[in-house]
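Of the protein chains in this complex, one is absent; all others appear in place.
So, chain A:
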Amino acid sequence: MDDDSRNPPADSYTNPTAAAAPTSIRPTTTTTEDTSSSRRRLGRAEWPTIDGPLGLSHEDSLPYAQRFFKLGFLCLPFLWAVNCFYFWPVLRHPNSHHSHPDLRRYLFGSAIGFLLFTAILSSWALTFGIGGERLFGHVWQELVMYNVADKYGLTGWM
């Protein structure tokens, strides 16, 4: 606020704006602590994670996203989904200057991988469920879960 003290009368009109700038950076307090609304006010992605100030910083995000991306290849698409969910602000504003380009690559990879895996798995599950015995014949009875559970006694522990 040095300029304010130097030019008090001339800045009387700019003071509110100058003073408003730091206050506009304060995060909004919403029940979900969604920082996207505050970012909308700012127009920039201040925090890379959906938790805002409680989440990771920009520096820590990269190894985190990389680890999740690599672990997701162990037949764990849910991990990719969690990765995308956690770094949702970066996915929404991919052209912001705050995020690392590698981070964006990992997130897009995770998103594409999750969508692909879900498409394949859901098409198989829907075919199995809707097709039923008409489509699969005898094999359907062998594959359906409640028969498998009965056969191996999986619910007998409780």
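Keep in mind that, in the parts below, a contact is a pair of C-beta atoms (placed from the backbone, for glycine too) under 8 Å apart; a residue touches a chain by one contact, two chains touch by 3 or more; residues count from 1.
The rule is simple: contacts and distances are computed from a predicted model.
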**Asked** Can you pick, from "Tubulin delta chain", "Presenilin", "F-actin cross-linking protein" or "TMEM9 domain family member B", the UniProt name of the chain not shown?
**Response** "Presenilin"
**Request:** Using the touch rule from the top, list residues of chain A that touch the missing partner.
**Result:** 1, 4, 15-16, 19-20, 22-23, 25-29, 31, 33, 46-47, 49-56, 60, 64, 75-79, 82, 85-86, 121, 124-125, 128-129, 132, 143-146, 148-150, 154-158
